[in-house]
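Our next item is subunit A:
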Amino acid sequence: MKLKAPERVTFNKSGFCPGCGHGVAGRLIAEVAEEMGLADKLITTVDVACGSLHLEDWHFDTVMAAHGRTLVTAIGLKKVRKDNPVLAYYGDGAGYAIGMAETIHAGLRNDNVIAIVVNNAIYGMTGGQMAPTTLPGQKTTSSPYGKDAARFGKPFRIEDAYSGFDIGYLARGALVGAANINRAKKMIRKAFEKHMNNQGLCYVELLSPCPTNWNLAPLKAKDFLLDEMTKHFPLGEFKGGDAK
Partner candidate 1 sequence: MSERVLMKGNEALAEAALRAGCRFFAGYPITPQTEILEYLSWRMDEVGGSYTQAESELAAVNMVFGAASGGARALTTSSGPGFSLKQEGISYLCASDLPAVIVNVMRIGSGLGDIAQGQGDYWQMTRGGGHGDYRTIVLAPNSVQENADLTYLAFDLAEKYRHPVLMASDAAIGQMIEAVELPEFKEHDIDKFDWSVKGGKVTEKYRKIQNIFYSMGPAYEDFLREKYAKMEAEEQRWESTAVEDAELVFVAFGISSRVCEEAVEGARAKGLKVGLIRPITLYPFPVKAFEEAKKVKAFMTNEMNLLAQMTDDVRLATGCKIPVYHSGSIFSISDTQELIARAEEVIRAAKGGDRT
Partner candidate 2 sequence: MTEMICAGFGGQGVLTAGMLLIHAGMKQGKNVIFYPSYGSEMRGGTANCAIKISEKKIASPVIRQADIVFTMNAPAIDKFESMLKPGGLLLVNSSLVDANRTYREDIRVVKAPVTDIANDLGNPRGANIAMIGVLAAATDLFDPEFLIARINDYFEAKGKKAPANETCFRKGMEAV
């Protein structure tokens, strides 16, 4: 297996915790952009939380947006810089809680941007609180006895919310294990390809472990993701994909 580090990420400095998927996601995006010859044109927007650490390790022009507004910031940017690929990068809290209106309406309008949404089922940067994606029974710092789905709802699934919308691409991958990571990279690549064809919103949700806030060692966190998270968040392509 040949390993070539992308030029667009630095390996000197990273703020991510050991075992976190953000570093992998950032690298996959850089690899795809370089392989497609788009790295010189790509502009990214990042949210305020863990994902914003890519400001330090990505060598792309990047805008740090307000929490939950990363997607609409990218949309505004794309409308004035039509020749640049524009990618919004944020987490499940940004996309499915505070930025839900923006998520829904970007789908409704089928805005022409790439959205890469890292789902770790909790709020990471603030220390592991319950999110709309938190699994039933999952303990977090704001659901210490486990999430009561009857009170707070079932985990939010983007494929359900977008089911009636004709968006360019919708897929979910996972950032654990070589096979899943390779598959996730293919999804990201497909999102870029469709974006470059102006096919509208190209959306990839990536399940990521958060060993720090899940209070699990990295390997246990990987198991939790594959054994528990995927029960609620099936992997695969939902819109605009090839045959499964």
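Selection rule, in plain terms: all candidates are chains of the complex that A comes from, given by their letters.
Note that a residue touches a chain if its C-beta (ideal position, glycine included) is under 8 Å from a C-beta of that chain, and two chains touch if they have at least 3 such contacts; residues count from 1.
Worth saying up front: this structure is predicted, and the values here are computed from it rather than measured.
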For subunit A in this complex, which listed candidate touches it: 1 or 2?
1
Looking at the complex, which residues from subunit A come into contact with candidate 1?
7-8, 39-43, 45, 52, 55, 58-66, 69, 72-81, 84, 101-102, 104-105
